[in-house]
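Missing here: one protein chain of the complex. Every other protein chain is in place.
As written, the chains take the letters A, B and C, and residue 1 is the first residue of each chain.
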Amino acid sequence: MSLNTFGHLFRVTTWGESHGPALGATVDGCPPGVAVDEAFLQTFLDKRRPGQSKFTTQRKEADAVKILSGVFEGQTTGTPVQLMIENTDQRSKDYGDIAQTFRPGHADITYHQKYGIRDYRGGGRSSARETAARVAAGGLARAALRHLAPGLEIKGYMTRMGEVAIDRERIDWAEIDRNDFFLPDAKAVPDWEAYLQDIRKAQNSVGAEIEVVCRGAPAGLGAPVYGKLDTDLASAMMSINAVKGVEIGEGMAAARLKGTDNADEIFMGADGPEYSSNHAGGILGGISTGQDIVVRFAVKPTSSILTPRKSIRMDGSATEVVTKGRHDPCVGIRAVPVGEAMMACVILDHLLLHRGQVGDGPRGVIG
Amino acid sequence: MSLNTFGHLFRVTTWGESHGPALGATVDGCPPGVAVDEAFLQTFLDKRRPGQSKFTTQRKEADAVKILSGVFEGQTTGTPVQLMIENTDQRSKDYGDIAQTFRPGHADITYHQKYGIRDYRGGGRSSARETAARVAAGGLARAALRHLAPGLEIKGYMTRMGEVAIDRERIDWAEIDRNDFFLPDAKAVPDWEAYLQDIRKAQNSVGAEIEVVCRGAPAGLGAPVYGKLDTDLASAMMSINAVKGVEIGEGMAAARLKGTDNADEIFMGADGPEYSSNHAGGILGGISTGQDIVVRFAVKPTSSILTPRKSIRMDGSATEVVTKGRHDPCVGIRAVPVGEAMMACVILDHLLLHRGQVGDGPRGVIG
Amino acid sequence: MSLNTFGHLFRVTTWGESHGPALGATVDGCPPGVAVDEAFLQTFLDKRRPGQSKFTTQRKEADAVKILSGVFEGQTTGTPVQLMIENTDQRSKDYGDIAQTFRPGHADITYHQKYGIRDYRGGGRSSARETAARVAAGGLARAALRHLAPGLEIKGYMTRMGEVAIDRERIDWAEIDRNDFFLPDAKAVPDWEAYLQDIRKAQNSVGAEIEVVCRGAPAGLGAPVYGKLDTDLASAMMSINAVKGVEIGEGMAAARLKGTDNADEIFMGADGPEYSSNHAGGILGGISTGQDIVVRFAVKPTSSILTPRKSIRMDGSATEVVTKGRHDPCVGIRAVPVGEAMMACVILDHLLLHRGQVGDGPRGVIG
Partner (left out) sequence: MSLNTFGHLFRVTTWGESHGPALGATVDGCPPGVAVDEAFLQTFLDKRRPGQSKFTTQRKEADAVKILSGVFEGQTTGTPVQLMIENTDQRSKDYGDIAQTFRPGHADITYHQKYGIRDYRGGGRSSARETAARVAAGGLARAALRHLAPGLEIKGYMTRMGEVAIDRERIDWAEIDRNDFFLPDAKAVPDWEAYLQDIRKAQNSVGAEIEVVCRGAPAGLGAPVYGKLDTDLASAMMSINAVKGVEIGEGMAAARLKGTDNADEIFMGADGPEYSSNHAGGILGGISTGQDIVVRFAVKPTSSILTPRKSIRMDGSATEVVTKGRHDPCVGIRAVPVGEAMMACVILDHLLLHRGQVGDGPRGVIG
């Protein structure tokens, strides 16, 4: 079962609702001896935290993460790590009017149809607030990666928001944390700001595309054929709220390519095989090649908008919905640290899984 | 673990290599009392079978499936069903020259790097031949769905192959099984044929996009938040050989949309909620809405082409690879029945899972 | 993986250390619509709580359980239920002297050898305090059983403590909750009290045998062959701290029996099959028969005793250990509610699993 859990050996179970007392992640399988503390995890939560800029919801949440178990004197012990985040600014009254109404594009109606009961406050379990728990778990995964795979880097950034997109020639990782959009290009920021201001003024919202790259992962990660690295990344990213598509390397564009264009040719470099290109996104047959691992995903526009949309109530009567709560005009922005967290968890998980299955000893050498 | 297994309650484990004595699927969790026989399963295998048209590999495989367990007097018993397909036309000699060479775009190099040993014959475990086992399991899933959800239909078809694409206005499911491309539009067939003939003459290959639709699934399937219906579909499709992208509903295009465009408005129909559109692809918050469930995936062009590509040998020396084996110029064609099989397995799995978690009794009614 | 998790569909993950800030259970897969609140769960925790009688540790823990998620307006919602118990009386100073010493019969040495780091305070994760989380989860399972299988009863009691044992002819469930030993026979209580007082005065401890019975479970529960009902019960009970043996029905005594003695003969009763006896403990081929499901387990004597035992320190030097902490002379007493909790979780899990696999509809009828 993996209903609220993902991962093979590094297993993350998230729990909690948007407006309950708390939410969190129960992480089982973190290796022992990993140095970590709440302050380290908090740096990642702060990136995802609401209210950070004028482009994200003004809900005020400290999103302070507490480590309740599994860490002793600053190190993981190999036992489950409980990461809890208390909800503080719940303002349930904002949501009272949706108790009987299904918001279009939201999970209100399907949770009702499935379970016959739902915590309607802020979307309950279906709220993107759940991703705070993922980010906390991702921070723990990064701490473990720092320990097991020094030099490995994971970086996410926006590549598109509605009609604006990045220039791939200008990607500079150093810029990503210096602007409100996690944009890898300082020059693009003003255009993106203007574009999103227009969207907001029009009481509308907009979709986004995010790319997450893992640099420095060794060759050999991924467990064919149903625990392939790309399979697990697809699952991880598609599980994020509002995601509608996932791509590895060329992604959907591969349908348009010819074989002569697509195959990355192989050369022998000083430190092992090298490739002429990376159409594959760093994964062949579900196993990492040692190149950058590249995944992209698309986030739909926030369904909660100020423009009225037709819907029905629980009794079947017709109504119109205008969402007056505090919402992001582009939820894709805050999906960037979430995508990074999922990548960190998946990569760590496969490092551990590979070690278990194959070991640390000599494997297939080339040359 | 789900290394060679997928599914929660309907669990499919595939085994076998391209040129070993046999391959198959061990299916655990099929409900009892399902009428099924080898002839029924064979109809699906015949759709995927090589050598069916001039556009697929000329390898001659009967792909005859045998049921070795779990079926008694024409009905499943609730015990594991073993589905075995013997390999008959193995021609291992065709592959002798790749024992020491890594084919670009193939998993040869990563299997070697991961395991230090690989069955190089025909790609071994990484061969698309593994998908025959999925199709057999998918046939069993369809038999169970026929039993549990009469009226539910699953249909896959090609939507793009390189530069040719279908006209969405002309989709007609009745046409799909009448042409070599699983095209839902008879009129398009000649153009696709001509295009692929050109690709083949140019000793090249081409990618493809496949869409699979499930019609008639009830609302309520999907287990948030890491066993979402879309999450499991993404994982299922991405695990198919050569797949580089997966989309639900609007897919990657959602990144370009505005909230006013994207939200499917809700109305009350005679039999329950109805929607003005299906941007969501039939899934909200990971749970089915009762609309068509729509998934698309992109298959990269066959890496095995007659045009020379640069590569290296196991000793690190440089070489050029020209694949002389029997290969499909567009592997995407045969991916259609595979995509259908994965959809059937995922939908059945979630029907069972929902029944287990929530039961068959009254759930959330509307109106 | 099931490292800190058990169950197929009703999945319980426990977390937390004896002297950390809190411990708890993350329960995934509880059906929706189950009425439950903290007060109901607390009744079970109070049975296991330390300091209840002169025969259990005097550690003062309120063991107050909080529901942090998954319950809305008094009912489960189908989302994960987080059950947290804060540690309040930690007195870590009592344990400072064992930071460098391995207590004989304890997990101190193996945790150190496995992980290279351990939270030594009170045994950390290996403390029987972890079972409080199981009892909380068991309470939730009971609430769901009350909902799904009204009439089903689960009862645990002591059958042996060192040299004193119950008279099986005198078992009366009504007595169990009226004495400090969970004894099903009021007449036996004084002898047991006197016996345990002697043990304690001798600065010693003693083992125990507990029997747990589930009455009223339907026939058909259990998923052959590695999710058999008896297999899962064996695993559940053996996972409890200090348990060294598990028996179903006749248990180990079956090795001494002849076939003519052991087979429970079958008769047709008014409501279905009836049996002449229950040597099988209510399980045949891993599936429940509808009779009482009977499991027994043995708990070793508390290793923490006031009598000095030889041991070593982390540096390998020899030492003697006298445990001065607050410990139970017979940990078996408090294992009774834990055994009940495990039974409740396993039975509920198999009810859900059966429903998922086989459904609620008509199955094999007899007569």
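A few comments on the model shown:
Please note the rule applied: contacts are C-beta pairs under 8 Å (C-beta built on N, C-alpha and C of every residue); 3 or more make two chains touch, one makes a residue touch a chain.
The model shown is predicted, which means the values in this text are computed figures rather than measured ones.
Within the whole complex, the absent chain has one touching residue among C:119, C:209 or C:340, and that is C:209. Looking at C:61, C:130, C:185 or C:340, the residue that reaches the missing chain in the full complex is C:130. Residues 1-6, 8, 14, 102, 104-107, 109-118, 125-126, 130, 160-163, 199, 204-209, 219-228, 230-235, 237-239, 241, 244-268, 273, 276, 279-281, 283-290, 296, 298-305, 307, 309-312, 314-318, 332, 354, 357-358, 362-367 are the ones on chain C that touch the missing chain.
In the full complex, chain A makes contact with the omitted chain through residues 1, 9, 29, 31-32, 78-79, 224, 352-353, 355-361.
The set of chain B residues touching the chain not shown comprises 1, 3-5, 8-9, 11, 13-17, 20-24, 26, 28-29, 32-33, 66, 68-70, 72, 75-82, 84, 114-119, 124-125.
Heads up, the rule we're going with is that only the chains that are shown with their structure count from here on.
Centroid to centroid, with C-alpha atoms defining each point, chain B and chain C lie 45 Å apart. Here the CA centre of chain A is 26 Å from the CA centre of chain B. Multi-chain contact residues of chain B (touching two or more other chains): 1, 224, 357-358.
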